[in-house]
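The complex is shown incomplete by one protein chain, all other protein chains being positioned as in the whole.
Now for chain A:
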Amino acid sequence: MVTKTEESQLNNLEIQVDNGGGGAWEYLSLVRKLKVRRSDKVLKHGLSILNDSNQRSKLGAEEWTLYEQVAVAAMDCLSLDVAQDCAKALRKRFPESKRVGRLEAMLLEAKGSWEMAEKAYTSLLEDNPLDQIIHKRRVAMAKAQGNISGAIEWLNKYLEIFMADHDAWRELAEVYLSLQMYKQAAFCYEEVILAQPTVPLYHLAYADVLYTLGGLENVQTAKKYYASTIDLTGGKNTRALFGVCLCTSAIAQLTKGKNKEDKEGSQLQSLAAKALEKDYKQRAPDKLSQLTTALKSLTLS
């Protein structure tokens, strides 16, 4: 999870490294720790460390971690030569390693030779049938080939064995979302929230899915999850504030004529609108007029 302080730390380090201020290794370590995908920068700065034998020897055993990181980044940037060289260096150092085998199979994936990659993964799985990362790679491979239904099938099989893997649940939810299968996606997000109840972004995603599904009950639940997102972020998530406003107006429209006034709901909306206005005033004063017209149209309808 990337928190606010870590994000600003990462951005500051990135600017520093890009301008030649040093600290490349710290930057690469932080990228690894936060699991962010900045392959082009990792490739550039990682290579410059690897090519400098003085800096490289300072790393000690961490050198091999850097080789792996740079190899994956190179595959992501499609600099296959660099990836190949890194994999070769690692293979020379660890001739028997399964982890290097996985990296080589990923290289085959990046080259687009799917059958060979599949073969490599199958043989790796024969040695260790419970290797989670290799199972995940197979899902990714199906997805990369455009075989989305195949990816869903693999993922469901994987989740039958490793039910506690919330990253896989999240991936499944995102795949379902890409196919507009919102009910299934909502189920996956429920699992993710159960596993990590303090992450506001999962609450937000679940609320988005429910709001998209529509219907009075779903929208009411969506509003509750938007509210919990506001609670967890201290009202600093703009999307959740907008979500509360939209949900309230949608509920008002759905219950129109039924004369079931919800006083608490309207109060929540006005509070959210106030918070939004305050935030816009601070950060984007020129867009404030657009916001007020949008909010007005929501309350009128």
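Criterion: contacts are C-beta pairs under 8 Å (C-beta built on N, C-alpha and C of every residue); 3 or more make two chains touch, one makes a residue touch a chain; residues count from 1.
To be clear about the criterion, contacts and distances are computed from a predicted model.
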From "M-phase phosphoprotein 6", "DNA repair protein RAD51 homolog 3", "Large ribosomal subunit protein bL19m" or "Membrane magnesium transporter", the hidden chain's UniProt protein name: "Membrane magnesium transporter"
Option from A:L47, A:V219 or A:A250 whose C-beta touches the chain left out: A:L47
Chain not shown: contacting residue from A:A89, A:L213, A:L254 or A:L291: A:A89
Among A:V17, A:A110 or A:I152, the residue in touch with the chain that has been omitted: A:A110
Absent chain, residues of chain A that touch it: 1-5, 7, 34-37, 40, 43-44, 47-48, 50-51, 72, 75-79, 81-82, 85-86, 89, 106, 109-110, 112, 132-133, 136-137, 139-141, 143-145, 167, 170-171, 174, 198-201, 231-236
